[in-house]
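Sharing a structure, written as structure tokens. Questions coming.
Every protein chain of the complex appears in place save one, which is left out.
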Amino acid sequence: MKSAFRNAYLTLCRDSINPNPTSSFPCLLNLLPAISTSPSRSPFPGAHRNKALHSSLFASPCSTSMAGGEANAPEPCSSLEKQFAAFRCQLDDSGNIRERIRVVVMEIESASRLMQASVLLVHQSKPIPEVLEKAKAQIGELKELYSRLADVLNACPEQYYRYHGDWRSETQTVVSQLAFIHWLETGALLLHAEAEEILGLKSSEFGLDIEDYLIGICFLSNEMPRYVVNKVTAGDYDCPRKVLNFMTDLHASFRMLNLRNDFLRKKFDGMKYDLRKVEEVYYDVKIRGLAPNGESIGDEGIQGQS
Amino acid sequence: MKSAFRNAYLTLCRDSINPNPTSSFPCLLNLLPAISTSPSRSPFPGAHRNKALHSSLFASPCSTSMAGGEANAPEPCSSLEKQFAAFRCQLDDSGNIRERIRVVVMEIESASRLMQASVLLVHQSKPIPEVLEKAKAQIGELKELYSRLADVLNACPEQYYRYHGDWRSETQTVVSQLAFIHWLETGALLLHAEAEEILGLKSSEFGLDIEDYLIGICFLSNEMPRYVVNKVTAGDYDCPRKVLNFMTDLHASFRMLNLRNDFLRKKFDGMKYDLRKVEEVYYDVKIRGLAPNGESIGDEGIQGQS
Amino acid sequence: MKSAFRNAYLTLCRDSINPNPTSSFPCLLNLLPAISTSPSRSPFPGAHRNKALHSSLFASPCSTSMAGGEANAPEPCSSLEKQFAAFRCQLDDSGNIRERIRVVVMEIESASRLMQASVLLVHQSKPIPEVLEKAKAQIGELKELYSRLADVLNACPEQYYRYHGDWRSETQTVVSQLAFIHWLETGALLLHAEAEEILGLKSSEFGLDIEDYLIGICFLSNEMPRYVVNKVTAGDYDCPRKVLNFMTDLHASFRMLNLRNDFLRKKFDGMKYDLRKVEEVYYDVKIRGLAPNGESIGDEGIQGQS
Partner (left out) sequence: MKSAFRNAYLTLCRDSINPNPTSSFPCLLNLLPAISTSPSRSPFPGAHRNKALHSSLFASPCSTSMAGGEANAPEPCSSLEKQFAAFRCQLDDSGNIRERIRVVVMEIESASRLMQASVLLVHQSKPIPEVLEKAKAQIGELKELYSRLADVLNACPEQYYRYHGDWRSETQTVVSQLAFIHWLETGALLLHAEAEEILGLKSSEFGLDIEDYLIGICFLSNEMPRYVVNKVTAGDYDCPRKVLNFMTDLHASFRMLNLRNDFLRKKFDGMKYDLRKVEEVYYDVKIRGLAPNGESIGDEGIQGQS
């Protein structure tokens, strides 16, 4: 029986990681009505589906307590064993989901590393259009990876935040790079909706968490002092003013938010040092009379100037 | 305009903590169709509602970039300001939800502390029925508190796991107490579904997380060595055998689970010390010939014996 | 009796969070004379009120020690249970007070964040009067919030310092902002008494702690280097001299104080770096012959110059 149980268990679990699960239990669908209340009642719809299947697979008259004398050799159909068999399936399901997330996230990380390698060339004042072209080459792949990630998550609806921790830091990095690219092109902040569009998250259940977006923007801010220093070194004396305007608005916008005491708050508190550093670079340029006098006409983006 | 914005913001946020939010935007509902795609596309449906409202409140032809010369005086309708106004509302919404969760969780903690105070009297071999009666007096209040918690969470569907961390440890404690009470009554393990039923979670969207249930059961296991020591002290020499059977099955059941390297895993690893301690007490009893010889007939629960 | 006790407890505690508590014990006031000595003798007058009520509620001839054979079933009127029932009420009272403080403090933090968002616009050389107008818009709300905070504290006289830690850091930030605004308007330091007046603390028992005021002033000092850098960048070459005079006096004044080894001391030690930075900016301006030669006539405040 143990092995029979194992087989049943394995069947279930092989099925239950199928992204489109209902279709994979044709012969069992007729069992579902019996437990029709389950799906609505738990945070694990997917899990409950399996529990339902187990209940039915192991349905049997007996329901002995486990504390009986021979309890340490529990009969196959004890409700205890049934429950833990269901748990095993459910934990394995979520384990499998985490594993599949991990695989995609590793690829996301690798793609974003390539993108970063290209973007960072701007610090050596490579011609921006060329830099951007290289960097944007990765966007297609990222989009594809996020749609794969979305597929994994869509297989377990309502559990976005259950697994959120598994991809958030990589996503924050991706956002910071996309925002840097966007700023280099347009001189404007990449908006949350624009980031979702670039990553193809618009149409899916799978969205970009706002705090991840905001943290990504903080990372962008951390990049700016270095950028400004390198641009001035390369003789672009108008850059500090533009960056300062951008960061000032950004900082002011963040100030509107009531952040709780968490990582985002810590990142935001750090932004003021980026701002101060950029102000000091602007100061150096101005006091030496290097800044182009007369504020430049409204920006059509950085790209134009460089 | 700033103040106009502030007012709009305040209105929204005052509303957005309304448990029944749609009803609180009578005048704005007709704006929703305009952004009908939003709700389905983000992890924050509730938040999106506000974003929608903002979009409509600030609807205007212009959509200027923020890096313009006068960027540091962003015109009221800049997409940047609109976005952050929406974020502020969304973050305040989730802040309000956390606040409301916090209030309920504090009451849950207090009720479970009272329940524990009663349950622990079994260690002084108070007659179990009396102890249980006292302890179970709290269950009604807990049930009511969890339905309040469920109401808070149902107001933001699909975000159970976003806020999960805010109530899980208190819930694990509650589970361990309910499971102890149940074991004292029946000699059997309180099942996940039974725990959900006791806490009235069956009918709601708001379920009992399986890992929280399992951690609660580990806490139950931690209580057993102490219980057995006290029962033997009080002259119940058959108790160690029963507890040992129970824990052996429990430990075996947990062994079936593939746990990842997290808190649950750590708690489970600790169970073996509880088991060992109970075995040692059983040994003390046996070697002194104190244990009733001949295994007792199948249990009708501990209650019967005491 | 237990439940009777619980009810009594609940009644008391429901009342004890009533901002106007005496009025909420009409039926019990006649019990107070019985314990007329209590109020004067403890650091918890409010708490004593409840203790008094408990003493009276549970008044009874018996006063048995707890170590009797049946001690583990303490009779309802044991002095031990009475004491802990009173403690529970007193701890819940102070817990409730902390809760109410927390709520107000969160609003103070949010209002001060908005004020800061406006004040910081001076770094972008916005016309100061306009900036100040915006910033001062928050003062009314802050005043109202501090009067609410004072009400909470006045409900528990003599316990200002018991809860002080719960609002001090937010208050230090508020002071630094008010002092910055005041300096921008008058070129003078906001005095402690002036800060109290602005926040409407004059008439209440609830004052502004001197160390909080001083720490707030240290935060103001931290803001100055950035201010001076930005003003010079914007072409105000006389600003460094004025700021330097201000900070030199401020630093000299702090030097008079015997500070013990605490946070205030650490903040003060940091002031010298702000001073040094401002001196360096003044130096840059002077050495380039940018400073207006001939010290300007006595200040009628910064506002005039900008």
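In this document, chain identifiers A, B and C correspond to the written order of the chains, with residue numbering beginning at 1 in each.
One rule holds for everything that comes next: contacts are C-beta pairs under 8 Å (C-beta built on N, C-alpha and C of every residue); 3 or more make two chains touch, one makes a residue touch a chain.
Note that the coordinates shown come from a computational prediction; the quantities given were computed from them, not determined experimentally.
Novice: Counting the whole assembly, list the visible chains that the omitted chain makes contact with.
Specialist: Per the touch rule above, the missing chain touches B, C.
Novice: Of B:V229, B:V243, B:L257 or B:M271, which one is in contact with the hidden chain?
Specialist: In the complete complex, the chain left out is touched by residue B:V229.
Novice: Check each of B:C89, B:V104, B:L121 or B:L244 against the chain that is not shown and name the one that touches it.
Specialist: Answering carefully, the residue with contact to the hidden chain is B:L121.
Novice: Taking the full complex into account, what residues of chain C touch the chain not shown?
Specialist: With respect to the unshown chain, the touching residues of chain C are 37, 40-44, 47, 65-72, 74, 79-81, 83-85, 87-88, 90-92, 95, 98, 157-162, 164, 186-189, 191-193, 196, 201-210, 214, 242, 245-246, 248-249, 252-254, 256-260, 295-299, 301-302.
Novice: If the missing chain were put back, which residues of chain B would it touch?
Specialist: 109-110, 113-114, 116-117, 120-121, 123-124, 226, 229-230, 232-233, 281, 284-285, 288, 290
Everything that follows uses one rule, which is that only the chains that are shown with their structure count from here on.
Novice: For the sequence-identical pair chain A and chain C, determine the rotation angle of the Cα superposition and round it to the nearest 5 degrees.
Specialist: Copies differ by a rotation of 80 degrees.
Novice: Which chain pair racks up the highest number of C-beta contacts?
Specialist: By number of C-beta pairs in contact, the leading chain pair is A-B.
Novice: Where the CA atoms of chain B average out and where those of chain C average out, how many Å apart are those spots?
Specialist: Using C-alpha averages as centres, the distance is 35 Å.
Novice: If you average the CA atoms of chain A and of chain C, how many Å lie between those two points?
Specialist: Once rounded, the distance between the two centres reads 39 Å.
Novice: On a C-alpha centroid basis, what's the spacing between chain A and chain B, in Å?
Specialist: Centres of chain A and chain B (C-alpha means) sit 25 Å apart.
Novice: At which residue positions does chain B touch at least two other chains?
Specialist: 72 - these are the residues of chain B that touch more than one other chain.
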